[in-house]
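Every protein chain except one is present and positioned as in the full complex.
As written, the chain order gives the labels A and B, with residue 1 at the start of each chain.
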Amino acid sequence: MPDVVVIGAGVVGAACAYYAARAGLDVVVVDRGPVAGGTTGAGEGNVLVSDKEPGPELDLALLSNGLWRELAEFDGFEFEPKGGLVVAETGEVLEALTGLAGKQGVEHTVVPSGGLDDYEPHLAQGFAGGVFYPQDAQVQPMLAAARLIRRGADRFGRGTLMLRTGVTVTGFLRDGDRIGGVTTDHGDILAGAVVNAAGTWGGEVAAMAGVHVPVLPRRGFILVTEPFDEPLIRHKVYTAAYVTNVASDSEGLETSAVVEGTPSGPVLIGASRERVGFDRTVSVPVLERLARQAVELFPALADRRAIRAYCGFRPYCPDHLPVIGEDPRAPGLHHACGHEGAGIGLAPATGHLIAQTLAGHRPDLDLTPFRPDRFEERR
Amino acid sequence: MNQPYDLVRARPEPEFEISVDGAPVPVIPGQTIGAALHGAGIRSWRTTRIGARPRGLFCGIGVCFDCLVTVNGSPSLRACLTEARPGDRVSTGARAGQDGPGGRPGDGGGHGTDGGKTVNGR
Partner (left out) sequence: MKPRYDLAVIGAGPAGVAGALTASFAGLDVVLIDAAPRPGGQYFRHLPQGFNAQAPGALHHGLDGFTRQWETLRARADVLLGHKVWAVERAEGTVTVRCLEGDREERPRTVTARGLLIATGAHDRPLPFPGWDLPGVLTAGGAQALLKGNLVVAGRKVVVAGTGPFLLPVAAGLAGAGADVRGVYEANGRLGLARHPLLAAGKAGEALGYGATLARHRVPYRGRHAVIAAHGEDALTHVTVARLDSAWRPVSTRTVECDTLAYGYGFVPQLELPVQLGCATRADADGSPVVTVDGGLRTSVPGVYAAGESTGVGGAVLAEVEGRIAGRSAAADLGRRVPPLPRLSRRRERLAAFAKALLEAYPVRPGWQGWLRDDTLVCRCEEVPLSAVREAQDLGATDARSVKLLARPGMGWCQGRMCGYAVACLAGEDPAAPRRPIAQPIRLGDLAAPTRSPLEG
């Protein structure tokens, strides 16, 4: 019998499994699909500290950033510590931006208008300046998830970390009050504890255990360009409007393109944010807006082609914070879901903290802001 | 003998030239850049990003994107879809495959019994 069953082989589940195995626990990861086939397969791979307001999410992001750098030694998932450049359209915005950077307490450099060229030679003229965040980085999220599971198995033993794809969790097993495993379409799996890393479907999984965790989809489109022979864009580049969008509560469409090159050649332009349920219908106006913003940042992109667009559904909670920790309403069930547009960046810290609680250690960060039952009082 | 021309009893208009990495290639009005190159015995005009493999026409109908060229500075055009215009300057960004077997422009290599130049020169 494994110590832990992790539901979900996305980047968050992979990180939970990796750190739990590292903590000496026997882990089985189950996913109804393949590895990284959920939202992780539709994300962009930004590992950002620059876009977060001071508070619990930034603390999580900073912890995670350091852990990504450690994990990068595994190689094989295109980790690029390239840094992020946030640009401001006006002097007023620049002031707000530098103000935020000061409050964040994150490593940064304020870049005057004339200095932007040194960072991004192809950036449009006319920006008032920007802030450079050297800690911002990038990973290829699908490979990261797959390799974390594989490295965990290689390192800690294949008996210690097992991946089972094509297994759908259908309910929970109980041991008195405690959760003691899962039922699946391929039989029951008894375990000492269960981790709900089902991403956007984390609310459904929680409901199977009779607990309410409100995780909802927030759609995002990403535009992908033709491959470039020579990189046109060196860092992650976005406008200050992004920061306000991320935190927004609006139902409507918001776009503020993060533009970046990738080791495989294409430039990624993403992503939009809309709440439209699980609707995959192409939205041309969304693609147009992303393109417009990208060309406004990098006029040289106008002549290059978009060859692909894809969409995914970020798992978000009403207060825009993830759910991390054991559920007092269902002891033995630990949640690690609802990371919205930052699950890739926040995965290692989440996995690390979950492993600490699973092993009965005090977590490095206070998990109170992420408590699974925090939505009860609002119901 | 120029069998395809005889087959349809073609009386082609006078050919014009385009330049491909500086070398002239003859075109019958209406032909695509890809067809003109292939017809002139040029089988590859691009190398791949990763393995530097030579590429030319594959699908011939605009779906494989192997045949990409830059025309008059405009990048990433599908040669098999792009109709040649007099004076077009085609740059391939790579060796034009002119050293491959049957790959010299105008020698008719790989063009069937009717060499590219001869056919187009009717």
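Throughout what follows, a residue touches a chain if its C-beta (ideal position, glycine included) is under 8 Å from a C-beta of that chain, and two chains touch if they have at least 3 such contacts.
What you are looking at is a predicted structure, and each value in this text was computed from that prediction instead of being measured.
Asker: Among the chains present, which touch the one that was left out?
Answerer: Across the whole assembly, the hidden chain touches A, B.
Asker: Among the options A:Arg304, A:His335 or A:His352, which residue touches the chain absent from this view?
Answerer: Here the residue in touch with the unshown chain is A:Arg304.
Asker: For the chain left out of this view, which of A:Gly33, A:Pro81 or A:Pro134 touches it?
Answerer: A:Gly33
Asker: Have a look at A:Met142, A:Val169 or A:Leu367 and name the one touching the chain we're not showing.
Answerer: Of the listed residues, the one touching the omitted chain is A:Met142.
Asker: In the full complex, which residues of chain A touch the absent chain?
Answerer: Contacting residues on chain A, toward the hidden partner: 9, 33-37, 41, 142-143, 146-147, 149-150, 163, 165-166, 221, 223, 225-227, 264, 269, 280-282, 284, 287-288, 291-292, 294-295, 301-311.
Asker: In the complete complex, which positions of chain B touch the hidden chain?
Answerer: 1-5, 7-13, 28-32, 35-36, 38-39, 43-44, 48-51, 53-66, 68, 71, 74, 76-77, 80-83, 97, 99-103, 109-114, 116, 119
By our rule, only the chains that are shown with their structure count from here on.
Asker: Quick one: report the Å distance separating chain A from chain B, using the average Cα coordinate of each chain.
Answerer: Taking the mean C-alpha position of each chain, the two centres sit 47 Å apart.
Asker: What residues on chain B touch chain A, complex-wise?
Answerer: 49, 74-76, 93
Asker: Report the residues of chain A in contact with chain B in the complex, numbered from low to high.
Answerer: So the residues of chain A touching chain B come out as 226-227, 229, 265, 303-305.
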